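With one protein chain withheld, the remaining protein chains of the complex are depicted in position.
Take a look at subunit A:
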Amino acid sequence: MEDEIELKTAPADFRFPTTNQTRHCFTRYIEFHRCTTAKGEASNDCERFAKYYRALCPGEWVEKWNEQRESGTFPGPL
């Protein structure tokens, strides 16, 4: 029986049509954290935002932002 291989990643966002995807990554990260703030940490609705930002953003950036959030110095509208 063949397994259906399904590849999924962050879809192309019409808000960010150009080559520069920096804001796309940043926006997805903020969307995830605003979603968890609004709906709670355990909510599954926010998981897709998490997949998107993990797909787009380098791991180093995510680590840095997580540290900034914990120290309260994150420069974004969470």
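Following the convention adopted for this analysis, a contact is a pair of C-beta atoms (placed from the backbone, for glycine too) under 8 Å apart; a residue touches a chain by one contact, two chains touch by 3 or more; residues count from 1.
Going forward, contacts and distances are computed from a predicted model.
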item: Protein that the absent chain corresponds to, by UniProt name, given "PLD3A protein", "Cytochrome c oxidase subunit 2", "Platelet-activating factor acetylhydrolase IB subunit alpha2" or "Proteasome alpha-type subunits domain-containing protein"; value: "Cytochrome c oxidase subunit 2"
item: Which residue of A:T19, A:N44 or A:S71 touches the chain not shown here; value: A:T19
item: Absent-chain interface as seen on subunit A, which is shown; value: 2-12, 17-22, 24-25, 51, 54-60, 62-63, 66
